[in-house]
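Missing here: one protein chain of the complex. Every other protein chain is in place.
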Amino acid sequence: MINKVISSIASAVKDIPDGATVMIGGFGEAGSPTALIHGLIDQGAKELTVINNNTGNGEVGLAALIASGRVKKMICSYPRSSHSKVFPDLYRAGEIMLEIVPQGTLAERIRAGGAGIPAFYTATTVNTPLAEGKEIRRIDGRDYVLEYGLKADYALIKCEKADRLGNLIYNKTARNFNPIMCTAANITIVQARKIVDVGGLEPENVITPNIFVNRVVEVANPVIESDLVAEGISYP
Amino acid sequence: MINKVISSIASAVKDIPDGATVMIGGFGEAGSPTALIHGLIDQGAKELTVINNNTGNGEVGLAALIASGRVKKMICSYPRSSHSKVFPDLYRAGEIMLEIVPQGTLAERIRAGGAGIPAFYTATTVNTPLAEGKEIRRIDGRDYVLEYGLKADYALIKCEKADRLGNLIYNKTARNFNPIMCTAANITIVQARKIVDVGGLEPENVITPNIFVNRVVEVANPVIESDLVAEGISYP
Amino acid sequence: MTGCINGWTREQMAMRAARDIPDGSYVNLGIGIPELVAKFVPDGREFIYHTENGLLGMGPEPAPGEEDSELINAGKKAVTALPGASFFHHGDSFTMIRGGHIDVCVLGAMQISQHGDLANWSTGAKGAIPAVGGAMDLVAGVKTIFVISQHTTKNGAAKLVEKCSYPLTGKQVVTRIFSDLAIIDVTPEGFRVRELAPGIGFEEVCAKTDAPLLPLEET
Partner (left out) sequence: MTGCINGWTREQMAMRAARDIPDGSYVNLGIGIPELVAKFVPDGREFIYHTENGLLGMGPEPAPGEEDSELINAGKKAVTALPGASFFHHGDSFTMIRGGHIDVCVLGAMQISQHGDLANWSTGAKGAIPAVGGAMDLVAGVKTIFVISQHTTKNGAAKLVEKCSYPLTGKQVVTRIFSDLAIIDVTPEGFRVRELAPGIGFEEVCAKTDAPLLPLEET
């Protein structure tokens, strides 16, 4: 019987090695798999390349992972943290690398990585410094820049409901990067607010089909990052 | 007030001009907008380029449109008709052009067209006759072929439920090419089994957001092509 | 500074921009003053708001206490979803943007050139953290780009310039600028005043613009 449910966060993330590339879902705190990120901090993997739209909030979740010194490189569109100077300080000190990618190009590169598309053309960044050094091609009279698909060794994902096969649904704008990241990682690890019986998700409404998911952990009452930030909490 | 509902099929398709490129949803008969296709036959536009996975069934729907002599070129993956020799006969007689595209490349070209991606690379067709004359690029040690996004002037779409804003949901495997075609056409015309009030579709479950839809016609009891074929009906 | 009202307030700039959005438009609003546009939908028009983090049919901010940390806009502020809304992932959201499906986007600006080049993501200064977000995708993909911006920086430097000195967000993308002093079109001949704010003269706008400025066309 296929059963992707893992009983603890620690075992769900235990094999992430030093040097891994990790996609982390979420846009700001919405859809952020904070429990899994904290599990990764506890686990200790270092020299990570992290792909997320931002750089975390306060000193919890992704911001705490960055603060722990375990992130070698961030790939993101908007490397500003709410209520935090964690990333800017490390960046100015030369202790973290940054690859800045426009949000839509980031999304498409992830989607392409998951879909077996190694490269594609887009008009985004043409005639800007972010296109420097990249191949430009004129197609039907307009210039486009060549961008490459992005893949990861692991993806850390937050969803609303999952079943043991790994089908997922999300909640409102917490969906964001999560479904495309599920497709682009070798191992996709999901924190679900609730695990339901197989058949408990309507086939028409499944957002992430189970083929894209490897492990599911139930986190019934996930922390809300802005609450932690408001309370002044730093993880760990 | 935004209201995309059109009262008749005839008015929904009336401006499709000669020479138009028309995407038609459906895979076999599932999701085929047969009522709209019959409306297009009645309307009379000719010299059409049609994009669909197949070439229709029997002598109704797409097969009937082809039989009417109005289709100059088919772009499809599997130009075989069930219970019909309409396409093969015209093709062998040199009266219709054919661009054969693998099903996944066809889907991705349509998706790319809708997403503003003018071209992308894929491994599909490499080392086959279908890659002849196309650009090959080696990326990370594997060869890929360059394929271009596909757009259309019009898309004819079948869905299960729509609202007046143009939000759509589909029924089972009748979804197929319909959602991506909605994104890739300049004017998307939808035949919906039922039009519901705005708010009647759950925002989490909308498959085609209304931004991709221009016109919606209710066809409460659409014909089922295989029934027509079984009855030996030819349209018109 | 006197008590006289010269020029437009932030709200008035937003209202002017809203007036120029056609009925039925799909609209994306940038962070900051552009967000105010949503308050000023002209009577008889309906706009559908898109936010790039995955919501079409975005409504106003919720009542205090009704905020949901999983229902936010691109500026990460709590919003609502109107009837007829839909949620989708980032890939699909930027299909809407990159694919040319959004009609109008209203953005803020650091600099706008007389040819419509926009700079709004980085000063390019050493030590600055570049943060582009979705701005480059929006200017590359949306049919009409409006800018709402104070006419000059806090230090009085011109934002409307012959050539941007900051790194570009996009080239030849802005079509109309709503500043506190004037509404200005980007035309093939350069900046042209379309309307002056109350109490503002053409000469004053010229003085605060670092590029040639064409006067109102007589009609």
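Labels for the chains are A, B and C, by order of writing; each one numbers its residues from 1.
Rule of thumb we're sticking to: a contact is a pair of C-beta atoms (placed from the backbone, for glycine too) under 8 Å apart; a residue touches a chain by one contact, two chains touch by 3 or more.
Remember, it's a predicted structure, so these values are computed and weren't measured experimentally.
A.B. asks: Which of the chains on display does the removed chain touch in the whole complex?
C.D. replies: Looking at the complete complex, the unshown chain comes into contact with A, B.
A.B. asks: Given the contact definition stated above, which residue among B:29, B:59, B:163 or B:204 touches the chain not shown here?
C.D. replies: Residue touching the chain left out of view: B:29.
A.B. asks: Thinking of the whole complex, not just what is shown, which of A:71, A:96 or A:117 touches the missing chain?
C.D. replies: Selected residue, touching the omitted chain: A:117.
A.B. asks: Under the stated touch rule, tell me which residues of chain B contact the chain that is not displayed.
C.D. replies: 27-31, 53, 77-80, 82, 87-88, 91-92, 98, 100-108, 110-111, 122-130, 170-180, 207, 224-226
A.B. asks: Residues on chain A that touch the omitted chain in the whole complex?
C.D. replies: Its contact residues with the unshown chain are 1-2, 111, 113-117, 163, 165, 167, 183, 198-199, 201, 203-204, 206, 209-212.
Going forward, only the chains that are shown with their structure count from here on.
A.B. asks: Which chain's C-alpha centroid is most distant from that of chain A?
C.D. replies: It is B.
A.B. asks: CA centre of chain A versus CA centre of chain C: separation in Å?
C.D. replies: About 29 Å, centre to centre.
A.B. asks: Send over the residues of chain C in touch with two or more other chains.
C.D. replies: 81, 87-88, 94, 97-98, 140-141
A.B. asks: Going through chain B residue by residue, note those that touch at least 2 other chains and give them in order.
C.D. replies: Within chain B, residues 115-117, 203-204 contact more than one other chain.
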